[in-house]
Structures are given as C-alpha cells and as structure tokens.
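Structure record follows, encoded as structure tokens.
Left out: one protein chain. Kept in place: all the others.
Naming follows writing order (A and B), and every chain is counted from residue 1.
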Amino acid sequence: MHLLRYIGRRILFVIPQLFGIILVSFFLVKLIPGDPAVMMLGPTASEESLHDLRDKMGFTKPLISQFVRYLHDVVRGDLGTSWQTTQPVTEDLFQRFPATLELITFGLLLAIAIGFPLGIAAARLKRGPVRKFADYYGLLAGAMPDFWLALVLIYVFYTKLNWIPAPLGRIDMAVVPPPTVTGSLVIDSLLAGDLDALSSSFGHLILPVLTLGLINAGPILKMTQSTVERTLASDFVRYAEMCGLPRRVVLRQAIRAALPSIVTIVSVLYGFLIGGAVLVEIVFSWGGAGQYAVQGVLNADVNPVLGFVVFSAVLSLIIYLLVDLLYFALDPRMRG
Amino acid sequence: MSGRAILDVADLWVGFPSYRQATQHALRGIDMRIAPGEMIGLVGESGSGKTTLARAVMGLVPPPGVIERGHVLFGGRNLAALGDEERRKVLGRELAMVIPNPRAELNPVQTVGRQISNIAFYHLGATRKEADRIALDMLRAVRIPDPERRFAAYPHELSGGMAQRVVIAIALVCSPKLVISDDATSGLDVTVQAQVLDLLQTMVREKGAATLFITRDIAITAHFCTRIAVIYAGEIVEIAETRSFFARPRHPYSIMLLAAFSHNPALRAKWTRSEESRRATAAGGCAFAARCVRRQPRCEQEAPPLRPSATGHEVRCHFPVEAAA
Partner (left out) sequence: MTAMLDVQNLVKRFPLAGTGKVVQAVNGVSFTIARGETLSLVGESGSGKTTVGRCILGLIDATAGDIEFDGKRMGRGRDIRSKVLRGRIQLVFQEPAESLDPRIRVGETLAEPLRHLGIGRADREKRAREVAEHLGLPARALDQFPPELSAGLQQRVGIGRAIITRPELVILDEPTSALDPTARAEIVDLLIRLQAEFGTAYLLITHDLSTVRFVSHRVAVLYLGTIVEEAPSEALFARPLHPYSVGLLASVLLPDPTLTHTSALRLEGEIPSPIDLPPGCPLAGRCPFADTRCHAERPAPVAVGPQHFVSCFHHQKIAALDSTIDNFARFQEESTKLLSVGAG
C-alpha cells in the first residue's frame, strides 16, 4: 500500500539530508575560536606538548580528511569523545536527551493547552474582554525572554513563597531516582509508584515547564486564531450555515480544517525547542542536551557540539515525518 | 393568487453603507410573491443584485449590508429578525439553497454521504444510522451512479456534475417548502447542465417545493419556470408568465437579453448602445436609461414604477415595447 512506500521513501531520504546537515555543521563548528589543546593542557603547557596533543586528536590533518574520518565514525555509531566529560559523546547524549525531551514535551503540551483554546475563543469573539486578553497575551509572550521569565518565576515561587524546591536539576539529590522506563522522571516515578521521587521530580519540573509553556503559548495562540478566523470566513463554513447546521458543529468543522496549519507550527516549535530551550536548561541547571552542547561551544569541545547536531537533526526529521503522516490522516485531499 | 404566499418580499431595499461615499444599494424596492409549489425564474447579469436577494431571503445579508426598508417574509416569518438559533432551524430544512461551484463549498474533509446525512441528523432528529440510510436514498434519488461507493467519496473525488447532484440532495433531503437555486449550473458542461436541470425540476415537483431559480441565462428559465422576473440594477424591470414573456417581452432590457441569442448582428446592434453613448444618468431617472436605445428625456428625469400592462406583464418602463408586432 502506498503509505508504506511513502514512509520508506522518506526514511531513505533522511540519509542525504543528514549528510548535508553534518557537512555544514562540521565546517561551521571548526570555525569556532578556541584551541582545545590549550583548554585541556592549561595555559602553561609547552608548545611541543600542545602540538603532540593536537596531532593525537587529529587536528593537524587537513580538514577534508578530518571530515571523512568523522563521517566514517558516525556511520559506525561513534560520535567521538568529549574531552570535558571524558566519556563517549553518545553516552553523554543518551543521558541528557531524556531530560531535554521531558522538559520540552511537557512545556509544549502546556503551551498547547493554553494557546489553542484561547486562540479559538479569540477567533470567535470579535470583541470583549477575552479577545483583548488574547491579543495582549500574544504580544507579550512574543516579547518576553524566556530566561527572564524563568528567573522571575524562581524569585516569586522559590525565593519569596518557598512553594518550590531549589531550582537545581531535575530531582533532589537526596532522593533516589526511579528505575528508567521512559526517561521522564515524573512518568517513571508514577510507574514505579514512588511518591517521594514523584513529588520531588514534579516540583522541579513545574517551573521550567511553566516558563516554556507560557511563552510558547503565544505563537500557538496567534497561529490558531488567524487560521480559525480564516476558515470561519471560508466558503464551506458559509454553506454549512446556509444548511442550518448548529453553531458548534460548524465551529468543529472549521477547527478541523484549521488543524493542519496548527500542527505545522507546533512541530516547528518542537524542533526549535530541542536546542532553543537551552537558556531555560541553564537557569534551572537541568542537565539537558542543549546545555551540554553550549558547554562544548564555550570550551571548544567539538564532538559534543557535532553530536548534539546529529541527534537533534535525526529527531527533527522524525518529527517532520510524523507530522506529514498526521497530515495524511487529517486531509483526505493529500491521499489522492 | 390564492392561499398564503410561501415567500413575500415587499418594497425591499438593501444598502451597503460606506464611510465616505453614498450608500450603494444592491436592492431598490423589490416586490415579489411566490406561491407554494411555484417555480419562478429570476434573470439578471452580474451586479444586478440577484445574489443579494437570495441572501436577504435567507436572512443572511452579509455585513455591512442592511435592510433599509421593506420586509422579507418566509412562510409569514421574517428570518432576518429571528435569533440565530431560531433561524438555523429553518435554513436547510424549510428553506434550502442549491449553490454553484459545489466542490469549493462542500466540506473538503468530510465524505459526501456524511454531509447529506448531517442534514437529516441535525434537522430531522434521526439517529446516525437512520440519517445515513436517508442519505443513501437521496444519493439514489439524484441518480448518482454506484451510490454505495460514492457515499464514502470526498468532494474533490467527484466530477462537477456529481458534486452538483450532491448539493441538490443536501437541499432536498428535508423536503423544503422553498428551494433557492443560485446560478446552480454555471460552469457545468452543457450536457451535464441539461441532466442536472431535469433532475432538479423532477425532484422539486415530486416534493411540491416552490423554487426561486436565479440565473444569468434566460434560456434556462424558458423551460423550467412558470413565471419570469428580470432584475436590473437592484430593481425588477419586468415580471410575467413564461409564455407571455417570451412571446413578447416588453422591457428593452429583456429584449436585449433575448437579442444576445440572435444570429443577426444588425438586429443585435439595434438594441445595444455603443460604449460612448452610455452616459451615466443622474439619480432620479430610470436606472436603465443609460443603456436604453429607446430613451426619451422623461426617462432621465423620472424613474418609472413597476406597472401592470395590458398583456398581464408588469413592466418598469415609461415606454414599454408595443404588445402587438
């Protein structure tokens, strides 16, 4: 059936896409200033030992051959080693990605829960307090920096009200984390029935998720509002009214027709947040992948940066494939 | 006419106000009565106001349009004055519209069977199963080939002619008292148009529905309507029984519409003013005077009312064309 053929074709297409991404990223990353040898051996190291180290790490060979070697390693699943953590990058990333994914998934869910209904209400109501509120909210959310909101929330809820535990990481150091099933501490605690771990991890999760959720609700609200407004003015909605279909049925049909655009922007946001949540990760010491990559850049540690790029590229491509499949389900015109 | 008219339009004025210019009037004093079961044709070109009339009848004049004067009564009720909920019970059930370009106006993400079934479901209180069965019956009634399979088709999978039949099915599923057909066959191939018109005529007769048949093509009305009304610049300029109308139309514009079918360019030229001589008339005169080959000074100063004439036509003209040839 041609759906499977389509999926197969898309997955095959991922390979040249990845190649292009790695190619560009590799050469961009090599432009980052900073000499890892100096970083590793310290400023007092001798020129000779620096040169030896660079040789050992392969930095003295021409760039092309460095690239080829890197590619060769990636294909075998080896993303190199981070000289900061002294661990293979692959391991580092597998440890950190679940943290990022937990954060941005819940954050995006909250953003949808806020933005989507507000957007619909704003599209339906031309006047009134709800519409005004939605308009201002959309504006504000777009203008606010996420790390600033994070700090404000910490100040209010931790420093002043003490409702939230200290924003250091994902769980209290004294609490034993639950066995890993999904990678999300909150879900895993729930699955294990471990109430201590649950309350601790939830308490740590709530502020960063609130930050991401409140801010990203803005674009979702705006997109929902404009798309639903447009479909409410479209021909088939007019015809449905002429046929005397009830208001809520017509509204449901209009929203259904608006879904593809909303799904698009949610998926774009999701892909963006993989790296875009890094500021929030840093503020909350979340230990996520974005933070890891930023450390790599600051310390001229090339492998984590490239490894992060590869991981998030693969993740984004999977997300886009899933979104396209969702389109197939939503819009019968695409199936023809 | 005996009995209560199913549609009663009296002195209807619909205007579209705008900030700095004078209000544009789409309809200027329309009078029309349709008896139950009657099929009346309304012929006009683009900009004549015919679509605004259709929407006014449904109570759905789009903003900023307003009804400035007069009333529209459907079965004795003014739909524009009803609340949204009350009105939507009437639309689609007692008063239905057959639209042109159905593939653009049907819901693209729902099957056509489901869309017909929705009407039965929401208007007739049928269960989903019953509604689906009714929808399938309707698909058969409008003679769509292979109706079981087509039930699950989406609008974009159907040809223009088939989509038009679906729209007819949607309009007639509740056996409405009045069907408004607005340019319903424009864009269709001529053989398909013939089939669709035959179908529409058969079905409205079966259901005893009155029909307001709006079109640009006067030839269609000759074969499907009992009465013809011609609309120009928001006014009805002639209204008569079909046979009488075509035997001898009396308003110069009606004759112009018929002349468009003649093969004789000289005769057509006789009834058409050149572009240069179509000067705009000041407000207050006959709206058609600018294009009329028979205009006199009186036409530019005094707007003629719609008057009954000897042959039973009502004509809006100071100098209607003579009855006897």
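We take it that a residue touches a chain if its C-beta (ideal position, glycine included) is under 8 Å from a C-beta of that chain, and two chains touch if they have at least 3 such contacts.
Please read all numbers here as calculations on a predicted model, not as lab measurements.
S.K.: By the document's own contact criterion, which visible chains does the hidden chain reach in the full complex?
M.R.: Counted over the whole complex, the chain not pictured touches B.
S.K.: In the complete assembly, which of B:154, B:271 or B:288 touches the absent chain?
M.R.: Residue touching the chain left out of view: B:271.
S.K.: Hey, which of B:145, B:284 or B:297 is the one touching the hidden chain?
M.R.: Touches the omitted chain: B:145.
S.K.: At which residues does chain B meet the chain that is not included here?
M.R.: 45-46, 145, 159-162, 189-194, 216-223, 242-243, 246, 248-249, 255-265, 267-272, 274-276, 292-295, 321-322, 325
The definition used in the following text is that only the chains that are shown with their structure count from here on.
S.K.: Centre to centre, by mean C-alpha position, how many angstrom separate chain A and chain B?
M.R.: Result: the chain centres lie 56 Å from each other.
S.K.: Under the definition above, what is the set of chain B residues touching chain A in their complex?
M.R.: Residue positions touching the partner: 58, 60, 84-85, 87-93, 96-97, 99, 101, 104-110, 118-119, 122-123, 154, 156-157, 170.
S.K.: Using the touch definition from the top, list the residues of chain A that touch chain B in their complex.
M.R.: These residues of chain A touch chain B: 235-236, 238-247, 249, 253, 256-257, 330-333, 336.
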